[in-house]
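The complex appears here minus one protein chain, its other protein chains still in place.
To keep things simple, chains are lettered A, B and C as they appear, and every chain counts its residues starting from 1.
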Amino acid sequence: MIDKRVATLAEAVADVADGATVLVGGFGNSGVPVELVHALLEQGARDLTVVTNNAGSGETDIAALIRERRVRRIICSYPRSAGSVWFEQFWRAGEIELELVPQGTLSERMRAAGAGLGGFFTPTGADSLLAEGKEVRVLDGRRQVFERPLPADVALIKAHRADRWGNLVYRTAARNFGPTMATAAALTVVQVREFVELGELDPEAVVTPGIFVDRVVEVAP
Amino acid sequence: MIDKRVATLAEAVADVADGATVLVGGFGNSGVPVELVHALLEQGARDLTVVTNNAGSGETDIAALIRERRVRRIICSYPRSAGSVWFEQFWRAGEIELELVPQGTLSERMRAAGAGLGGFFTPTGADSLLAEGKEVRVLDGRRQVFERPLPADVALIKAHRADRWGNLVYRTAARNFGPTMATAAALTVVQVREFVELGELDPEAVVTPGIFVDRVVEVAP
Amino acid sequence: MIRPLSPTDVARRVARDIPDGSYVNLGIGLPTLVADVVGPDKEIVYHSENGILGMGPAPTPGEEDPELINAGKQPVTLLPGGSFFHHTDAFVMMRGGHLDVSVLGAFQVSETGDLANWATDEAALPPAVGGAMDLAVGAKRVLVVTTHTTRDGRPKLLAHCTYPLTAAAVVDRVYTDLAVLDVGPEGFVVREVAPGVTPDALQAVTGARLTFPSDLAVVPPG
Partner (left out) sequence: MIRPLSPTDVARRVARDIPDGSYVNLGIGLPTLVADVVGPDKEIVYHSENGILGMGPAPTPGEEDPELINAGKQPVTLLPGGSFFHHTDAFVMMRGGHLDVSVLGAFQVSETGDLANWATDEAALPPAVGGAMDLAVGAKRVLVVTTHTTRDGRPKLLAHCTYPLTAAAVVDRVYTDLAVLDVGPEGFVVREVAPGVTPDALQAVTGARLTFPSDLAVVPPG
């Protein structure tokens, strides 16, 4: 019997270890697994490497993790926003490491991890500072930089509906990094708005098949 | 006004050039764009490189293209089947070239072409004859072989429904190579069972967004 | 007298160059104005890097869906025919050459088409790149919209970029408040100028040698 549903947010993140690499879904405020991140804050894991597009904003979710000094290193594409004050303050003080990755490369590196590939060459950023120290090769007539997979211990993502097998559907642009992150982590934890019965999700329209999902927790909107 | 619908199969493949590289969808008999391949046969293009999982069976579609000596070279994972007599006969006679590619690598190479990547390292086949002459590198503790993108001039695929923007949904396991091939060709031509009005396809369930599609033609089942 | 183009005028000029039926990504800032001025005679499919094709206009106030946002994090709508997909596929569309047009802002553009639009030499702010590099390398045509000079009058069109590059040799055409310029083997070729702009005046505020062909035109009124 497969049943990936867990009853509480605390249970969903209970075993995230200190030093873990954690993927956190979302783009801007869309699709951020806010409640799961808050559960991780409660849980207390520290020395984390967080992989996410933005570096948090205001006082919630990733910004709160940073404020509480749980994040040693952040890997993201766009850490700067109106409300990214905690990240900026710690970054200026040299108290948080930043690895800046072009957004498409960030997503593709996680995909490569999920797909069992050893890396890929991409033209993105090949002529930029972000290629420094990396192998660059001319392929198909253009300079391309070698990028490595970005696997993780845990992924925290948000979806719309799930069944007990962990099949997921998302809603509008909240899908963003979720499906890729689900493939890239050893443990994928998902918060959804609603559980549905097995067989209720259209098999043609499942976006993340349950094979990529370990735990789902319901967080009513 | 975007309207990718064309009225006839002949129109759909009218400009496929001699010497073209043509991706043909399908796995076994599921999802093969039989009518499009027959239209290509009628159209007369020759000296083709055909990329497809199997090498045709019996006297229809790819087997017919081979029989009529239109195929100079075939790139596939599994050319051998009970009915692959034309391929086998020409292969023995040295009259058709075969590039054998592991199935996942075949699909991933087309994806790399569609994704604008310069190539990738994969563990698949790294210790096999199929890695001969290719760069092999140890990454993440395992031997991995460098594989290059496989772009094409034309993709012929089969889907279930399409709208005038070329958005596609598929049906059961007939989806197979279609979504990936659609991204990898300069010209993507799709046969569908049914046209629907714009807006009828659920935006959450579109499998191939129309950006990857150039022409759709209706072939009633 | 020089009459610089307004941002809306520039957007209108860009819109004229976008063919009916195009797949287009509009960068954050000035480029987003383009969608507001494309005529109703054209059907354009707008792409957003966070997984949307077929974005429609901003929602009616009160009708916003907080999850349905564009790359600039503003609420948007979806047109019939639109679709949602994940981030990795959104970048397949960008990097893979599937977008017809990418319209980007710029800090600097070089005469060889190099683009600098992600970082200045200011060290006080953490660096941020977003999808800029993918947009610059992937689209079939890369159009840049920018003011011709910085606020303090320094040229943005240069022989060589001094800011960190986003991508090398990618820009096809530049639209400024003063001119429309193609980037080609000869460097910057001025196609159109704003009303009252003379070749000498334009050259004076440009950091690269300009070529003025004999059929130089004035930017037509939007």
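Keep this in mind: a residue touches a chain if its C-beta (ideal position, glycine included) is under 8 Å from a C-beta of that chain, and two chains touch if they have at least 3 such contacts.
Bear in mind the structure is a predicted one, so any value in this text is a computation, not a measurement.
Peer 1: Among the chains present, which touch the one that was left out?
Peer 2: Counting the whole assembly, the omitted chain is in touch with A, B.
Peer 1: Per the definition of touch given earlier, which of B:K4, B:R111 or B:R215 contacts the omitted chain?
Peer 2: B:R111
Peer 1: Looking at B:D3, B:E42 or B:D127, which makes contact with the chain not pictured?
Peer 2: Spelled out, the listed residue whose C-beta touches the missing chain is B:D127.
Peer 1: Determine which one of A:T21, A:T105, A:T122 or A:N167 touches the chain that has been left out.
Peer 2: Final answer for the missing-chain contact: A:N167.
Peer 1: Even though one chain is hidden, which residues of subunit A still touch it in the full complex?
Peer 2: Counting only subunit A, the missing chain is touched by 1-2, 111, 113-117, 163-165, 167, 183, 198-199, 201, 203-204, 206, 209-212.
Peer 1: Tell me where the left-out chain touches subunit B, residue by residue.
Peer 2: So the residues of subunit B touching the missing chain come out as 27-31, 55, 77-80, 87-88, 91-92, 98, 100-105, 107-108, 110-111, 122-130, 143, 170-180, 207.
Criterion: only the chains that are shown with their structure count from here on.
Peer 1: Hey, how far is the Cα centre of subunit A from the one of subunit C, in Å?
Peer 2: Once rounded, the distance between the two centres reads 30 Å.
Peer 1: Could you grab the centroid distance between subunit A and subunit B? Build each centroid from C-alpha atoms only and quote it in angstrom.
Peer 2: The mean C-alpha positions of subunit A and subunit B differ by 32 Å.
Peer 1: Can you tell me which residues of subunit B touch two or more of the remaining chains?
Peer 2: 115-117, 204
Peer 1: Which residues belonging to subunit C are in contact with no fewer than two other chains?
Peer 2: 78, 84-85, 91, 94-95, 137-138
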